[in-house]
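Every protein chain but one is kept in place in this view of the complex.
A, B and C label the chains in the order they appear, each numbered from 1.
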Amino acid sequence: MFAHLIQDPKNYVENPARPPEVDAYGQLTKLASTFSDVDGLFYFTYAVCVFFFVIITGVLLYSVVVYRRKTFDQPALSNVTHNTPLEVVWTVIPLIIVMVMFAWGFRGSLDMMTVPADARWYKASAKQWNWTFNYPNSAAQSFGELWLEKDKNAAFVLESSDVLHAFYMPEMRVKRDVIPGRNQTIWFNPTKLGEFHLFCAEYCGNDHSKMYAKVHVVTAEEYATKPWDKWDDANPAKGGEAVYKALCSSCHSVNGTPLVGPSWKGLFVKDASGALVGAQREVLVNGAKQTITVDQAYITESIKSPDAKKSVGFEKNNMTAFPALEDKKILGVIEYMKTLAEGK
Amino acid sequence: MSHDGHHSVVIPAPGPEFQAHTVAHHFDTPVQEFQSAKLGFWLFLATEILLFGGLFAAYFYFHEVYPETFRLGGQQLSWKLGALNTSVLLLSSWTMAMGVRCAQTSQKSKLLMYCGLTVLGAAIFMVIKFIEYKAKNDHGLVVFSELFSPYNEATGQLAWFKDYHNAMVDKAGVPLPHGHLFFAIYLTMTAIHGLHVVIGAGLILWVMKGAAKGRFHAGYYLPVDLVGLYWHLVDLIWIFLFPLLYLVP
Amino acid sequence: MGHHHVSSSAMFFNVLVALLILTGITVGTSRIDFGAANMMIAMAIASVKASLVMAFFMHLKWDTAINKIIFLSSFLFLSLLFIFTFADHATRRMDTQWHVTKAPVDKQWVHPSQLVGK
Partner (left out) sequence: MTTNVPAVDVHGAAAEARPKNFINWSSGFMSWAGTLDHKRIGLMYLVGVSIAFLCGGLFALLVRLHLWEPNGALFSNAQYNQIFTLHGAFMVFIFVIPAIPGSLGNIILPLMLGAKDVALPRLNLLSFYLWLTGAVLATLAIVLGGFDTGWTFYTPYSLYTNQAVVTIGLAVFVLGFSSIFTGLNFIVTTHKLRAPGMTWFRMPLFVWALYATSLLQVLATPVLGITVLLVAFERLYHIGIFDPRLGGDPVLFEHFFWFYSHPAVYIMVLPAFGIISELVSVHSRKPLFGYKLIAFSSLAIAIISFLVWGHHMFTSGQSTYAMFAFSFLTFFVAIPTAIKEFSWVATVWKGSIALNSPMLYTLAFLVIFAIGGLTGVILGALNVDIHLHDTYFVVAHFHYVMMGSIALAFFAGVHHWWPKMFGVIYNETLAKIACGIIFIGFNTTFIPQFIMGSRGMPRRYATYVPEYAPFHQASTIGVIILAVGIALMVYYLVASLFQRKKAMENQWGGVTLEWLAPTPPPLENFNEPPVVTNEVYDYSTLDLQTMRTPVK
């Protein structure tokens, strides 16, 4: 019935992970990490709740049926106002139950807080509205996608360069706010191969709901090939397009419509001879208007310090800088920009 | 509003220069009215304590995070002016307490005198406060004309705290982090407190107006009492502000 | 009326003198470094002064029990804000020391404070 929606081409994020499987009780998705305490306690609490709910509604329904007022002057059958043993029982028993829940929950959360010594440390950088990942012993970053090895403890340093975000992987049962100015940590051990959702769970503005990353949990062999570092030197524009989709597409269009920032279409144009040349742009340098020609140096500068030469008509301070973006990726982005050029 | 012919309790005036007081229609006795207003006012004072409490919590929090910055920040303020202001406020609190006492004992002219002295105290306090703010402005620590300037993303600096980093350096001459936090908290706390001083002075003037008409006497002095409580609260808050801001421990 | 307590002028004056002396002591002790106890001492003196103002100037000493409870409970609830907020901050350090293995920060990572625009 909803198949047409699931295949909707203009959807949410371009290419989300496969829908997760649902566990046997239908309330949670199948666990994909070692934090089984979450599921155990969830269903224990759930069962307790169902038990009490059935008692409460059962007594209510029974009373409504049996003690319903049939004549308007019918008095109550009983005028009992208290029953000390009963009141003690329904105070003490819930108290014991909730203390069990507390202890169980706290023990489980201590596990979540204590990072094992052998964990591999990754870094997840959040900014409005995308995720960037750094890998241990690798200079490469990946954008909007993350690769982890199955059954290896993965720990993350969480960094934000603007507002609050939250690192949330439902199937791993982990969540942690990403706070600017403070490094938070989170860890888990992925136990299933496959693709998983990584959501931003703390409201962070306009495209909060599009702040998504796809997490691949792969085998040791595949992980060893460094799938995040795949960069096709023969086709840099393709890599550049991936960078665009992960980092730039929320503010820059490729169809000529200005968004928060100028569109990338028309940054490079084909001259009369069909050769690619940079377009002329009016920019502000320290408040003074200049006309420059778009070239590699200008694009690189705009990525690393956006306010140095600001396009006329766009506000300062509205673009996050990417000083750590590798040169080959910047070149890829420029190649991608060139593919957007149209002939005269 | 009309009381529909309900007749109310009246407290007679103790002398010709005073007015009688009519108890509000929904109270049965003057004691009930007095106690209700008093309880309500104490509750209000409790909310004031909690309102300032938020600021104090912020102060203690950042004092904990940046102790050295706060210590040096405190040294930029003049403890002498602070101590002087503390004394002025304590004196005015005393005159206010005496004023309430005069109202309780139906001494109309002395009530007016003590209230006048209290307002004078408030005025002196605000003048000293102004001198202090002006000194901060002249030293470029807090530039009031730049108050609304936007945060400069490129430099990470705030124009209205222009020179604090020149004043606040450690022994090696390195600027201490986030000195503006101390000044921002100092300004916020003293400005909100100053606002209370001004409101308090206004209330005392209002009391004086009523006192001149003879509204307050031994049988009815509730407004004097309440305004007095408010004034003491202003004093109470300053008692904590003084050591925390001027003598940063 | 019986419920109205009128205090003597002499008492008010004595309280004023005590308050002024305590102000002097506050300034005096701040000149001496007691280390971590500085804050405690300053707050203790301020609390004594505040108690004097409350008890005598504000007549709380002769006020009804409910008024005392109401006003003092505001300090109690304020202390809850203080205690829990500081407890969080104070124990965060223990967290990193005891629970979280330190992250071996990769050389290539750039700390946010070093980013342009920070």
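Rule of thumb we're sticking to: a contact is a pair of C-beta atoms (placed from the backbone, for glycine too) under 8 Å apart; a residue touches a chain by one contact, two chains touch by 3 or more.
A quick note: this is a predicted structure, and the numbers were derived from the prediction, not measured.
Colleague: What are the shown chains in contact with the chain that isn't displayed?
Modeller: Looking at the entire complex, the absent chain's contacts are A, B, C.
Colleague: Could you tell me which of C:Ser7, C:Thr29 or C:Ser74 touches the chain that is not displayed?
Modeller: Checking each option in C:Ser7, C:Thr29 or C:Ser74, the one touching the absent chain turns out to be C:Ser74.
Colleague: Among the options B:Met98, B:Leu141, B:Leu158 or B:Ala201, which residue touches the chain absent from this view?
Modeller: The single option touching the absent chain is B:Leu158.
Colleague: Considering the whole complex, not just the chains shown, which residues of chain C touch the missing one?
Modeller: 66, 73-74, 77, 80-81, 84-85, 87-92, 94-95, 99, 118
Colleague: Since one chain isn't shown, list which residues of chain A touch it in the complete complex.
Modeller: 1-2, 5-6, 8, 10-13, 16, 19-20, 22, 26-29, 35, 37-38, 41-42, 45-46, 48-49, 52-53, 56-57, 59-60, 63-64, 67-69, 72-83, 86-87, 90-91, 94-95, 98-99, 101-102, 104-106, 108-113, 162-164, 166, 168, 170-171, 173-177, 179-182, 184, 197, 199-210, 212
Colleague: Residues of chain B in contact with the chain that isn't shown?
Modeller: 1-2, 4, 6, 24-26, 32, 35-37, 39-40, 43-44, 46-55, 57-58, 61-62, 65-66, 147-148, 150-151, 156, 158, 160, 177-178, 180-181, 184-185, 187-188
Simple rule for what comes next: only the chains that are shown with their structure count from here on.
Colleague: Would you mind checking which pair of chains has the most C-beta pairs in contact?
Modeller: Looking at every pair of chains, the most contacts join B-C.
Colleague: Based only on mean CA positions, could you tell me how far chain B sits from chain C in angstrom?
Modeller: Computed value for the inter-centroid distance: 17 Å.
Colleague: Rounded to a whole Å, what is the gap between the Cα centroids of chain A and chain C?
Modeller: The computed centroid separation for chain A versus chain C comes out at 41 Å.
Colleague: Let me have the rounded angstrom distance from the C-alpha centre of chain A over to the C-alpha centre of chain B, please.
Modeller: Here chain A and chain B have centroids separated by 48 Å.
Colleague: Where in chain B do residues touch two or more other chains at once?
Modeller: Chain B, residues with two or more chain partners: 153-154.
Colleague: Flag every residue of chain C that touches chain B in the complex, lowest number first.
Modeller: Interface residues on chain C, with respect to chain B: 1, 3-4, 6-7, 9, 12-13, 15-16, 19-20, 23, 26-27, 30, 38-39, 41-43, 45-46, 49-50, 53-54, 56-58, 63-64, 66-67, 70-71, 73-75, 77-78, 81-82, 85-86, 89-90, 117-118.
Colleague: List the residues on chain B that touch chain C in their complex, please.
Modeller: Listed in rising order, the residues are 30-31, 34-35, 38-39, 42-43, 45-47, 49-50, 53-54, 56-57, 60-61, 63-65, 79, 83, 86-87, 90-91, 93-94, 96-98, 101, 104-105, 153-154, 156, 218-219, 228-229, 232-233, 235-236, 239-240, 242-244, 247, 249.
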